[in-house]
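Read the structure below first, then the notes.
With one protein chain held back, the other chains of the complex are shown just where they sit.
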Amino acid sequence: MTLIARRLAGHLARGFVMILVVATISFFIVNNIPGDPMAARYEKLIEGGMAPEAARQAVKVLYGFQPDGSLWQQYTDFMAGLFRLDLGVSVSRPGTPVLDVLTDAAKWTVLPVLAGTLLSFLVGIILGVYAAVKRSGKLGDALSISGSLLHGVPQYVLALLVVMIFSTLLGVLPADGSVDILYEPGWNAGYLGSLVEHALLPVLTYALSAYGGWILAMKSSVVTVLGDDFILAAELRGMKRSIVFRYIARNAILPLFTMLALSLGLLLGGAVFIEKIFNYPGLGWLLIGAVNDRDYALMGGAFLLITVGTILANIVADLFYTVIDPRVRSGEEVS
Amino acid sequence: MSNQAPGVRIDGLTVVYKTPAGELPAVRGVTLTLEPGSITGIVGESGSGKSTLALSLLNAVQPPGRIAGGSVEIDGLGDVVGLRGEELRKARGKHIGYVFQAAQNSLNPLKTVGKQLLDLGRSHGVDDLRGLVREAKELLGRMGLDGARVLDSHQHELSGGMRQRVGIMLALVLNAHLVVLDEPTTALDMITQANILRIVREVHAERGLTTLVITHDIGVVAEVADRLAVMYGGRLVEQGPTREVLGAPRHPYTRGLIQAIPRLTGDIGEARALPGRPPTLATVPKQGCVFRERCELRMDVCDTVDPETVADGPRLVACHAVNSAPASTTVATKEHA
Amino acid sequence: MITGTGVVKTFKQRGKVLGAREVRALRGVDFAIPKGGAASFIGESGCGKTTLGRIIAGLESYDEGEIVIGDVPMTPLRPKQRQPHFRKIQMIHQDPYSALNPTRTIHQTLYAPLSLRAKQTGRSSAWIEERAAEVLSLVGLDPGTVLARYPHQLSGGMRQRVVIARALTVDPEMLVADEAVSMIDVSLRLGILALLKDLRERLGVSVLFITHDVATARYIGDDGELYVIYRGQVVERGPVDTVIADPVHPYTQSLLSAIPVLHGLERPGEEPVTPLSSLDESQSDEGCLFARRCPFQGERCADERPLLQITEGIPQEHACYYPERRSVIARPMSEV
Amino acid sequence: MSATLIPETGSAASTLRRNFWRGVWRVMRRKPSRLVGVVILAGFVVMAVVGPMLLPDPLPNDPAAITQPPSWEHWLGTDPQGRDVLALVITGSRYVLLTAAITALITVVVGTSIGLFSGFKRGRWDTVLMRVTDMKLTIPGLPLLLVLATVWRFGSPWQMGLVLGLLGWGGVARAVRSQTLSLRERGFIEAARGLGLSTTHIIGKELLPSMAPYIAMNMLISVTGAVYSQVGLFFLGVLPYESDNWGVMLNLAVFQAGALITPNALGYLLGPLLAILLLTLAIVLVVDAMDEIFNPRLREE
Partner (left out) sequence: GGSTNKSGDAAGGGGGGLFTTIDVNRPGLEASAPANPYNPKGNSFPGYSSMKLGWVKNHLTDPNQALPGIAASWEIAPDNSAITLKLQPNAKWSDGKPVTADDVKMSIGIAYTQGSTAFSVTPGAAGAAAEVTVVDPQTVKITQDMANPSPKFARGVLDTTVLPAHVWSSVLPADFWDKLKAARGEGADAEKAREEITGLGEKIIAFAPEKDVSAGPFVLERVNPSEALLVKNKYFYNAANVAPAQVKFLNYTGNEQIWNYLIAGKLDHAGFTAAPTDVMNRIKSANGNEVIKGYSPVAVSMAFNQTKKPYDNVHVRRGLAYLIDREQVTQVASPEGGTAAVTTSGIHQKAAQAWIPDTLPSLEPYKVDVAKAEEEFKQAGLVKKDGKWALADGSAWKVSMHAPAGFSDWLSAQENIKSQLVKAGVDAEVVTTADYPLYLEELAAGKYDVGFWLMALGPAPYDIFQRLYGASNGWANVAGKVQHSAPGKNGNWMGGPEEIEVDGEKINPGELTAKLNSSDEQAAKPIMAQLAKAANQDLPVIQLWDYVNTQFVNNSRFTGWPHDDSILRMGTGVLPSGVWIQQGLIKAKQ
């Protein structure tokens, strides 16, 4: 307990420093972004038929939300805001706090990515064990090569292929949006069904792209454990196959849990391509939008949130390890 | 299966490993009998095939190796080489206890010793798990450990000597009467080694076991074994009662080996190293005597003919030079003063 | 001449979760190794032998005490300045397999230190080749066959010889051989020991031999001294044969008792000593370090730490309040 | 398995290192697919270096045949400008592979230096550098690139490679460091220090040669990731482009030509898609082979 508490404290301290650093970096990056969103907005208004003066005035009102003062002043304001969980006000969505926009988008990212990750994890580790056991056979080979390939292929390639096959060619599943608005949100079959229907392809793509990594990791972990003496020892003691299998599985899966926690950290930022291609309104999608809108505040906030997610996942992964591995629990370092 | 020490008859055992250069024998035509209730020691240098031989006793040679020929008859089990599946599994642990070469790492790092003990009990259908735990505690206590504490520990909380003792406990707890110890003391320091050897001897006597100890250290065998077998390049070159073999080695390799041991007393000038170097799987001669490259008694036949093992009372030697010479020359070979 | 006085080394393991843990590897060790002389350090695993060896070879720093090489004290010097002095002391590692770079031929391995020397002394590259062949011959290897080979093409014994040859390239005054034979096949060990002895005699190199196998200490030379180390402290010190034949410290006696008896050839000693428990680093530092394990513990032992001393009637130095000769080692059958 | 067996594997590893090319050949022969990987990879390099020279610049366009499906004349069809898609894939490969090369260079130089320095010096420097590396590895790469894309315009392959390289050295640094730490424990490094050999010698002659394969493998992996995120950025359309490359093609195919809708533009999408798939396959096969050559554990099988 004290061990965990101490580890946690250390991690939090380090994580905190890191968040400050990342926040600072993102503040300065974001404040140096070239491009004139006011001009863009102005052009849009003009194009929409507004008279030039009116458009100029409207743009001025709109951008009245932007902070001013010296850079240092802005920086200290920004950092102070951070402590109040205030990430500022979105530029492209005047009046809406960045945090609200982010939390709205985050829920659309978290669920599908979580589902995709868990799905791929489950399938991946099962097939990974298989690939390790049959590693000299044809099937094992096929499994690992397919794993490597899926792992290696960029997400957008997979996503495009999935859209091509399921949406364009077969037309069985929608590749746009999050849920049909006609259903009343709540626990009703229609709404949930629509939710699932829309999430299916993104989840599938996410699972496909992650699954290769799991297969490979599990395979190599199992191969390592298989080479460990205690497995042979257990066999020589005449342990039941099922027990030996449990020994292998538990020891092999342990490092994967850490990876799982870490990959859940990427959960917030890992779906940019998928969200873009499936028009799924999550954080990645928001980030792209913010980049295109030159929404400084939103961009910085999204980036910060994604990073914080990763940091937290790192902490969780480590604590998890502490709980699950007796070696670490008793203070020994395992490399 | 009786509660008696079983006898073991290894006959013409050959084990090969698949290598890029084809299947090469790591153990070739080994014939060895373990008398019930005896401690037999096998010495040999690194790579001579000791572990492979030991694993063959459990029919547990790991791929890419396989038993290519011969038999291993164990009283009450029959030919282990023919055993498969469940039968084989049940034989392991229950009839044959195996103490690992690297007993340091023979425990699951994630489970306490006690839990692994229970797994072992369940694997072998032990109904009285409490009894098993009691038995284990007793054994551990017998070896000078606090049983309750050890059963509650994880591997990493135990020292090397303790782990080795746990290994022995796990080999014995199911009442196996044939125990194979592969390098039971390598990587332990002297005092612990002496301790473990004492325990091996005592437990052997108390429980009435047939024990096979494998080591590269003649001292260890000399300390515990009744009978001694010397391996070289996958072949058994000499065997016999320990005292006799040590006192009057016949095979030139055995002689050289004993001569090469640094001694605490006596004239240091007499000791000398064997010339040449031990063979590896790839460099072991395919035909003829495996030792001839380093042998001072080398003859022409040695190059072509594999020497047969010839028995002389309890002693067996496989050497052209020794076996062709009259008995008197054997005695005449220089003995240690 | 290399001497050390009161060498102390404490390892602080930082970063571990359970706070800093201190390992007192050496607690004030004195030693003196004369030019061309020999000394052997023996002791249980973890008692600090390697640490001491590495400190003497300049591969590890020490916290307190003084090491004098020739007549230069090392403590006042900065690490950079110490280096040339420590270069006179070369370490022979336990594991000849990892001590040689598998990607480099023996020639390349020897060439690097030799060319450094050639540069310093302004010698030609022909000298390098010559010298490389020479050191190989010195260790009993045929330069013609060995030079072009890679380490994996050599046997363990040959590799260890190459390691020694490499050490000889810098004309060392001392070789520190840390368990130099324990990973070599049994049949070849004596060859290496003989080589070390030979080098002493021929080149006047002193040898510091670290081992847990007491018997091998004898083969470095019978003029050598034996240091028995326990938990970072020298507990007995004297001429090799004296200490082996007539140990007075119960710890030395335990060590010697533990050596397996070759039953066909030897009779066990009459009064073997078995320690009461096994080594435990967490044992208290109060009093005699061996007290908890000592079957002969007296009143003083628990509170006061005995220091290395000479007492009447005992030729070797020892750190025991109740030194007593016991017959612990096995004797040959013939010696009745 | 045993303490005494370690030498065997040790010597086996070095045998392989010694007979490197023979080992490579054996590994390749055992699974011919790996040879295919090497061949494809080489093919891509040739395509990137020579390909654009063989094609006219600018590529001829045919306003009468815009966005055509694959045909005998145009194997992958034409783009909305009426240019041959296959030719575009070829000219586009130069950008992609040039970026990859620059990224690789920077990744290796920076990653190896930091990893070596950190592992070799240890102590405080190690702590600081590894904290920085950890931090770098923690910051999610793609979102960072997205944000950075708005600040810097990495239009040319040089700038792109620079940015990707500077963002990508973390993995290599980690790998090199751990490798250095484990090699440090090997006696030969300590012996070299004891002999008074210079740090340059130790690093250059003793450490690096033993690590080169690992560095190469890690580099390949991190570079692949970097290149794909670069293509991805173009695909997302957040980067300006000055020349054609696969990412731009993907972007235009999907968002301009409607490749996901009309079969006519499918070739335009499939061109870069197949190129990426093929490149991935090649890299997977090569890494697989490298893994087997340099990883003794897998080699046992």
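Letters A, B, C and D name the chains as they come in the text, with residue numbers starting at 1 for each one.
Going forward, contacts are C-beta pairs under 8 Å (C-beta built on N, C-alpha and C of every residue); 3 or more make two chains touch, one makes a residue touch a chain.
Remember, it's a predicted structure, so these values are computed and weren't measured experimentally.
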Worksheet item: Considering the full assembly, with which of the depicted chains is the omitted chain in contact?
Response: A, D
Item to complete: Using the touch definition up top, pick the residue from A:31, A:146, A:224 or A:279 that touches the left-out chain.
Response: A:279
Item to complete: Using the definition of touch stated at the top, determine which of A:17, A:39 or A:139 touches the missing chain.
Response: A:39
Fill in: Residues of subunit A in contact with the chain not shown
34-37, 39-41, 43-44, 46-54, 56-58, 60-62, 64-65, 92-96, 100-101, 104-105, 108, 171, 174, 176-185, 190, 193-194, 197-198, 279, 281, 289, 291-294
Fill in: Hidden partner interface residues of subunit D, rising order
58, 61, 63, 66-67, 80-82, 149-150, 153, 155, 237-242, 252, 254-258, 260-262, 264-265
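Basically, only the chains that are shown with their structure count from here on.
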Item to complete: Point out which chain occupies the most central position, where each centre is the mean of Cα atoms.
Response: D
Worksheet item: Rounded to the nearest whole Å, what is the centre-to-centre distance of subunit C and subunit D, using the mean of the C-alpha atoms as each centre?
Response: 49
Worksheet, complete the sentence: Here the gap between subunit A and subunit C, centre to centre from mean Cα coordinates and rounded to Å, is 56
Worksheet item: Between subunit B and subunit C, what is the separation of their C-alpha centroids in Å?
Response: 31
Worksheet item: Mind pulling the subunit C residues that touch 2 or more other chains?
Response: 156
Response to the item:
Flagged in subunit A as touching 2+ other chains are 229
Worksheet, complete the sentence: In their shared complex, subunit C is touched by residues of subunit D numbered 4, 6-7, 10-15, 17-18, 185-188, 190-198, 201, 205-206, 209-210
Practice prompt. Quick one: which bits of subunit A touch subunit D in the complex? Just the residue numbers, please.
Written response: 14, 18, 21-22, 26, 29-30, 32-35, 135-136, 141, 144-145, 148-149, 152-157, 160-161, 163-164, 167-168, 223-224, 227, 229, 266, 268-270, 272-273, 276, 284, 287-288, 291-292, 294, 299-300, 302-303, 306-307, 310-311, 314
Worksheet, complete the sentence: Within their complex, subunit B touches subunit C through residues 45-46, 159, 161, 188-195, 197, 216-220, 222-223, 242-248, 256-258, 260-266, 268, 271-274, 277-278, 336-337
